[in-house]
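Every protein chain but one is kept in place in this view of the complex.
Labels run A and B following the written order; every chain starts at residue 1.
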Amino acid sequence: MRGERRGAVQPDGRLPALRSKGRASADLPAQSSIPVRSDADIVLARQKGRELAAALGFGPTDLTLIATAISELARNIVLYAKRGRIVLKGIERNSRRGIMVVARDGGPGIPNVARALQSGFSTSGGLGLGLPGVRRLTDEFDIESAVGRGTTVTVKKWLP
Amino acid sequence: MGVPILRQGHCLIATIQAALTDTDLQGLRDDLVAQVGRYRARGVIIDVTALDVMDSFAVRTLRDIAQMARLRGAETVIVGVQPEVALSMVELGLTLEGVNAALDLEEGLAFLDERTKGASRGEVPRAR
Partner (left out) sequence: MRAYRSPTPAPTGRSRLARARTGRRSAEPQAAPPARASEAVLLAEIVAHLRQGRTQLRDEWVWRIGEAGLLRAMSQEEIFAEATSVYDNYLDALETGTLEAVQAYAGQLSERIVPRGVETREVVGIVLLLRDVLARSLFAKYRADFQLLNRILDAYEPAANRIATTVAVGFVQERERVIREQQEAIRELSTPVLPVRERLLILPIIGLIDAQRARQLTEQLLRAIRANRAKVVVIDITGVPAMDADVANHLVRTVDASRLQGAKVIVTGLSPEIAQTLVTIGVDLGKMNTVGDLQGGIEEAERLLGYQVVPVPEAKR
């Protein structure tokens, strides 16, 4: 199931990126993969996410949006799948940099993804999966889920 | 990692540090509720200035605290929600419904002051 906000997928340019204004061309920071099993991992995942996003050049508000999205995604893993993984990666498209977060688990899967994505199927009180909210916090949102096999949520946020 | 709770007059003030796990938050809830009872506190201030992220669990726990405190006769105020955190919360659809919020510790104390003084003079506080 694709969220409606899915951006057009383009191959990463083979040319190294033009650096943004005022900064020397730097390699993308290394990607990190965080196993998620307990609530302490939720904190770790969002801290790592914040670090990576800061290294990429995101401003204070975006840092918090990203950390919050990661927190929600990691929490879903802990609550529903018991264990999974959060992968954080710096990405690049057309000289624009961004961050990609992949939340992957081998849990029970989401039976009705469409319903889970409806606004109003909300997290007030911490019920529900908070996916509409995570989608609002990010620029691109993609989810694949199969009952009995697990769920993978991929979100991206781009530098302005 | 326990959250330090101070007493000031009839108020309890809990100051949260940045990296708070779910377990820590639950610990805070239990501590606050116990202390409200023990000290007959009339107000609880939770200072979240240093909290970097307020997600669904944090919001739910804060609401639980406010509810339980109210049952024991204390009013709760959350102070210090940073602009970025407030933005993320509303994007996620999280509201602190039924929980008071004030800008900072000073405002929070003033709010509680107004409330509790009014209560003791027999005045009806304006419904918020």
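Here is the rule we use: contacts are C-beta pairs under 8 Å (C-beta built on N, C-alpha and C of every residue); 3 or more make two chains touch, one makes a residue touch a chain.
Computed from a prediction, not measured in an experiment: that's the story for all the values here.
Only one of the listed residues, A:Q31, A:S95 or A:N112, touches the absent chain: A:S95. When the omitted chain is restored, the residue from B:V36, B:V53, B:V79 or B:L109 that touches it is B:V79.
In the full complex, subunit B makes contact with the omitted chain through residues 78-79, 81, 83, 86-87, 89-91, 95-96, 101-103, 107-108, 111, 114, 118, 122-126. With the whole complex as reference, residues 15-16, 18-21, 25, 61, 94-96, 160 of subunit A touch the missing chain.
To be clear about the criterion, only the chains that are shown with their structure count from here on.
With centres set at the average Cα position, the gap from subunit A to subunit B is 30 Å.
Within the complex formed with subunit B, the subunit A residues making contact are 39-40, 42-43, 46-47, 50, 60-61, 63-65, 67-68, 71-72, 75, 119, 122-126, 130, 132-134, 136-137. Of all residues in subunit B, those touching subunit A in their complex are 19-23, 52-57, 59-60, 63, 82-85, 87-89, 91-95, 97.
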